[in-house]
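Every protein chain except one is present and positioned as in the full complex.
Coming up: subunit A.
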């Protein structure tokens, strides 16, 4: 109850707590520059992320952001609707903070002996702040600002291994493509503004509904396509996915996990909110001449197919995971592809669930790569041969992540894929193009099994090379991996509340 006696802006607490944590880290750094007190730095960041997570979960449970008709406290609008704290915002804040907490804990070991400790943690937390803000942003301007707050620290983080050519090169590539896509995105914003004269998402919808954008259909359509381009970059979807394998491969593995899980989720929340709120289906179709679901149908199919086929041909584990993460972006795009003028909360909710589960399993898989890099065993499938005989716990967890990514029961990934498939088929009863999407989902899932199980095979079935040093058991990395694995499994019996939160958020958004 206390939640709504607080001032309105307190509803943004999850994001504010992250921002505060970032500032505290700067403070620590200014008091003791070049501190290598990893426990203090990682601990501060972890506490901040966990506090933010706890607040977001508490808000969700207390009904903050849930429409009053559903027995909640009502959606909270802040700064005249520039920000809005609803179920969707809180849901994505939970996803982002979970991933951030895992990353921070894992980085404790990964960064041992590294120079820029405080910078690293504060950048991670600031990027997370950006992502949490993106989730609540309700105007094209606040979205863009939050997006840049996410992107700028990410560029630096990818390149933070300054002595590592791969890392620096990846950072540069990421930055260049990121700058280009930001430019496209902001141009798209200006076109939408030109056509409608407003920036706040619900106002855009109102203008369109009132016929204020009639006659500017082409302009508006082009603007929407450009927004779509910016989102495709952030979510690593076709056609702006090229940076992902390079950046993920070169970046420190925890950062790869961060980008491919949390940053992707931030991209999706923009997509979900902008397209649902600002450009409602039906009305927008009358103005610009086509429904944007068509674009997402194509993007979803192409993205998942490109991602999975490319992943199947990789020899480098991290690149394989990078392409698989492109494939998973394709799965999540089904959430938008399956919408129709009269609903689609099932498929949308499934996409939300997939992003949450993906936050655990994909982060965990990348953290295992971080562990392997920590051990120094190498990067290819062969280098991973027989690791299970030396590190059964971590390899067991990795098998869980991989099977979950492939969508095999009884792991979390199965659930969300199952629901996506169910949702896609339900949408197909109205829009037969979704049959193709559902078929692509099945075919790609079957294909993905090939390369995921190849890694399981390397870990568990192949014999280890004769000479391999004893492998250490770094506490932080192990803790993060085990927690992610346990969550990937435990989410199974606990899927009721997750599904409830996700479909609730989707329902509020779609209707």
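The definition used in the following text is that contacts are C-beta pairs under 8 Å (C-beta built on N, C-alpha and C of every residue); 3 or more make two chains touch, one makes a residue touch a chain; residues count from 1.
Going forward, contacts and distances are computed from a predicted model.
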item	value
Protein name (UniProt record) of the chain left out of view, among "ABC transporter permease", "tRNA-splicing ligase RtcB", "Proton-translocating NADH-quinone oxidoreductase subunit M" or "Archease"	"Proton-translocating NADH-quinone oxidoreductase subunit M"
Absent-chain contact - pick from A:145, A:209 or A:499	A:499
Among A:75, A:131, A:346 or A:405, the residue in touch with the chain that has been omitted	A:346
Selected from A:27, A:176, A:446 or A:490 as touching the chain missing from the view	A:446
Positions on subunit A where the hidden chain makes contact	345-346, 349, 389, 392, 399, 403, 408-410, 414, 418-419, 421-423, 425-426, 428-429, 432, 435, 438-439, 442, 445-446, 449-450, 453, 457, 460-462, 492-493, 495-496, 499-500, 503
